[in-house]
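Taking it in order: structure first as structure tokens, then the write-up.
Excluded from the complex is one protein chain; the other protein chains are retained at their positions.
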Amino acid sequence: MPLDHNPDKKDFKVVGHVKTRPDGVDKVTGRAKFGADMFAPGMLHAKILRSPHAHARIKSIDTSKAEALPGVKAVVTAADFPDNPDLLANEELVNIRYNVMARGKVLYDGHAVAAVAAVNPRVARQALKLIEVDYEVLPHVVDVELAMAPGAPILHEDLRTNGEGDEPTNVARTIEIGHGDIDAGFKEADFIVERTFTAGAAHQGYIEPHACLANVSGDGSGEIWCCTQGHFMVRDFCAQICGMEVSKLRVTASEIGGGFGGKTTIFIEPVALALSRKTGRPVKLVMTRDEVFRATGPTASSSTHIKMGCTKDGVITAAYAELHYQGGAFPGAPSDMGAMTAFACYQPKAVKALGWDVVTNRPKQAAYRAPGAPMAAFAVESVVSELAAKIGMDPIDFRLKNAATSGSRSSYGPTYSDIGLVETLEAAKAHPNYSIPLGPNQGRGVASGFWFNFGGQTAVSLNVNIDGSVALSVGTPDIGGSRASMCAMAAEELGIPYENVQTIIADTGSLGYNDVTDGSRVTFASGLATIEAARNAKKVLCARAAKIWGIPEDAVKWEDGCAIPAGPNAGEFPPLSIKELAAQAGETGGPIAGHYEISADGAGPSFATHIVDAEVDRETGRITILRYLIVQDAGKAVSPTYVEGQMQGGAVQGIGWALNEEYIYNDKGLLENPGFLDYRIPVASDLPMIDTQIVEVPNPGHPYGVRGVGETSIVPPLGAVANAVAAATGTRPQELPVSPPRLLKLMKDQPLAAE
Amino acid sequence: MRFESPATVAEAVTLLNEATGTVYPMAGGTDLLVRLRSGFVEPDLIVDLKRIDALHMIVQEADGLRVGAAVPSAELNEHADALAGWPGVCEATGLIGSTQVQGRCTMVGNLCNASPAADSVPALVAAGAIARVVGPNGTRDVPVEEIPTAPGRTSLKKGEIIESVLLPTKPAHSGEAYLRFIPRTEMDIAVVGVGISLTLDDSGICTDARVGLGAVAATVLLVEDAAKALIGTKVDDAALDALAAACSAAASPINDKRGTIEFRVEIAGTLARRAAKIALARAQQN
Amino acid sequence: MAKVVLWGSLSRLADGRKEFDIDAPDIGRMLAALGSEAPKLKPILDKGVTVSIDGTLYRLDRFKTIDPDSEVFILPKMAGG
């Protein structure tokens, strides 16, 4: 069935008016079951032994003393995850297995080397101390530039840049994006700004540590309960790593206590599975916060060189970027996404962006909200504001003059369809926040941001119950209220009250494959599939009415929750409501359902513009955020308050990254701040209210015009905060986070430059 | 591990003195339990002091206010006499951790934890507080600055606990204040902490001052040069400059995840100047 | 005949060619044709790329139709958070 693209639909009854969410009461009463909240009879507790070194060869592991400790039921090491052909054919999965349990070498502080299952956590902890690992410590590297330098310690002897060449290297991939004559573009420029920026590695910082409960039965079939952004991914990865048939493993997604991209891969699940298989008992494995910081994905850290030029009347003529991203111990730093997104808000005639994906002795980076984009945008938006200041133009006007528009060529190549950047810039400029007078040591910063948004594999099943209410099964974990949006879209299509739809996250045994909840895809893709599943159900409902009335199926249509004759020639019949049809489903052909399976594409990019007012304490370098405004294009906001929440949450994560969050390593390559005390995410008293304005430029790729909203909001804040600090102090932060010691030093080294 | 909750100080002292292995007294437990959970300490015995009624007292004595070892910060910050007489100590104690931690943590625990960055200690040092130590050999009174001897180490002997702290009554026209620097607004460990107490005569000349400096050396410092910079002045700009210089000079910090040497040295002076202004304003009102 | 444009560094594997004119009805057949015209691209294409048709990104759908006058870009495999 072709999608009924109707982005101009305005007369929504449910969509856009969602108030409360179906999982809400359980979450405010403590009943909701998260990853660590599941218990099984006879359950064992597992703990993981982790490397105390940044880089070391494992000469031997002796687990005999641990195994002899009373209460210890099993110990596993890399030897318990043997090779199998399916696994070896998949390079990414081989790396995931290596990340899950070190083999041969440990590659970072916190890399898992062994795990224990015991009768209680205390015994498991004791057992870890009895495992003897003989390490040969190797030179390490944690800095991206040092890792790229000749003579750097090499992590993987077999790694070659883009798979080519003879020399071992830490540069896994390079990428180039661009078009136009870059040299000619710079020749046309009247002003050129060229600067290098760095951004530290930020952690996703979800409050719920990774947790799972695995249970393998004597017949080799298994179950996992875990907090994840994608339980189908967990099933497939675990099955392949543990050499199981996919159908023998069933994974249930618990409620998830935040992910932001950090739960789009696996860390502990295969370990619990292997321990359960070895012991024949359920095994629960919960990470400590220390483990979360040391051994799960932070984002890449970056070193970015930007050169941009513009004419004196404000036209950007050339834009050039070099992005060095380190993504930890395995390839995958999103420098390609950085290169593609860097200039995506603008339309320079000539653009060139080069990206490097570099491995270092740090935990493997995991996706984090618009992966790769925020650090690139930080650098570009800093330079854009500096150019605007140089030619004496208002920073929003300068952006408007160069803004990407519908029909313009994107910096990453393709031509944009309907996009809403200009609308966000105009709304930001007109917002009262943009004209509030500033006091001494205060500055206002502007920045825009872009994210692609994605679709992906999606399966949805909708069942009409005996009373006419609807049970909707989706396969994408609800990370921030998506069940409410699904209920709303199903109710909208069926013409029934929101309260009559219940949405569950089905386990992997109950529904077709679904990609992880990522790329801001759920409201778009699961929503799209939900709408189509509802339409399929309506077809069945209409067919039943046709049977009952004894008229052709195409003589029945669906309106306001009822089947009605399609026209005067169809005959005179009173409407049959969903409730009436559901009640006689058994006698009219069996249960009534609608399904939809799709590889959804066409998510439609999203843009945002942020304005921040900041005050700097010139004597201490401390920055206070006074005011913050987000203007973002949501296409169509299904649940406006949740859209606002996504925007606010993303912005505050960006503020944290800009001000204080970073991974701090000592000279041994060990992480110095693996806890919330010194990995400083914003607390309530650090912030003002976060003002929001939703712009709706419908996405032509979605029946209701919906765009993803989850990720774009973390893209502008780094640049916006840096621009506000530059405006307040006259010095430009080039190193994030711009923590107080850094800013104080910066103000001393470069006192009050003119900008 | 054994856990005991004695009902009297004497029982606590006996337990601590007679135990073998690693033994910790516990007041609020907000540091000890973190170290216990991380495996950093493996005690054989923890002696909980919170069931000892005598340690929960806040008592006005002839020469000052006596605060028991088990009084949590939140309770101290609800005590009218404490707030009125020792605003700097209350401020400092009220900055330890979150609201949740405030309900548990104690000034004495903070002192015995012997962290150079402990918030309440510079304020206690500035206030001239006296710790009452009880042990198998009786009771002794010790100036608080003599309790910590190195990070995590104290001058207490086996079996000894601090039973209470005396906050000495101040003369008229006295004021005190505590300021710390942290990157966020809450939930951080002090990068620098400064406690200042000063007394003025009727003409507004500073006759006495004490300056405690935290997180800039292995232990909290009592900076006599900083006090001298204020005494005999009207705490004017010149005096404040001299105070800041003395505090910066006294600072011998390290580079760590929380701050650089350069930053801490400078901020020690900056905060001292700011704290002195607050203390001065309070003294002028008293 | 649709114009298919490679991302910058991919053209190194196509002997410097950035653009190809390919007559193919859908994404899958377009990628197959591209792979046979520039065999060094094939391993990259097989590992997965994102295809933009007239500005809309397709990460998966091999049967998405390509009109003769469509603007097609080959972009790196993408993932979100």
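Order of writing sets the labels: A, B and C. Residues in every chain begin at 1.
Everything that follows uses one rule, which is that contacts are C-beta pairs under 8 Å (C-beta built on N, C-alpha and C of every residue); 3 or more make two chains touch, one makes a residue touch a chain.
One rule holds for everything that comes next: contacts and distances are computed from a predicted model.
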From "(2Fe-2S)-binding protein", "Na(+)/H(+) antiporter subunit D", "MinD superfamily P-loop ATPase" or "NADH-quinone oxidoreductase subunit M", the UniProt protein name for the chain not displayed is "(2Fe-2S)-binding protein"
Sort by label and list the shown chains the missing chain touches. A, B
Which of A:95, A:161, A:288 or A:465 touches the chain that is not shown? A:288
The listed residue (B:74, B:142, B:205 or B:261) that touches the chain absent from the view is B:74
Taking the entire complex into account, which one of A:255, A:336 or A:615 touches the absent chain? A:255
Taking the full complex into account, find the residue in B:101, B:218, B:242 or B:261 that is in contact with the omitted chain. B:101
List every residue of chain B that touches the chain not included in the displayed model. 1-3, 5, 29-30, 33-34, 36-38, 46, 48, 50, 72, 74, 97-101, 103-104, 185-187
Under the stated touch rule, tell me which residues of chain A contact the chain that is not displayed. 19-21, 23-25, 27-34, 36-37, 39, 122, 204-209, 255-260, 286, 288-289, 479-481, 639, 641-642, 644-646, 648-653, 675-677, 681-685, 687, 689-690
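Convention: only the chains that are shown with their structure count from here on.
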Measure off the straight-line distance from the CA centroid of chain A to the CA centroid of chain C, and report it in whole Å. 26
Report the inter-chain centroid distance for chain A and chain B in whole angstrom, where each centroid is the mean of the CA atoms. 44
Could you give the separation in Å between the centres of chain B and chain C, each centre being the mean of its C-alpha atoms? 67
On chain A, where are the residues touching two or more other chains? none
Could you list, by residue number, the parts of chain A that touch chain B in their complex? 125, 290, 619-622, 659-660, 664, 672-673, 676-678, 680, 682-683, 685-686, 739-741, 744-745
Contacting residues of chain B [partner chain A, same complex]: 38-39, 181, 183-189, 191, 256-260, 262-263, 266-267, 270
Quick one: which bits of chain A touch chain C in the complex? Just the residue numbers, please. 162-163, 174-178, 204, 260-262, 264, 334, 336-337, 340, 352, 367-371, 410, 412-417, 451-457, 518-521, 599, 601-604, 701, 710-711
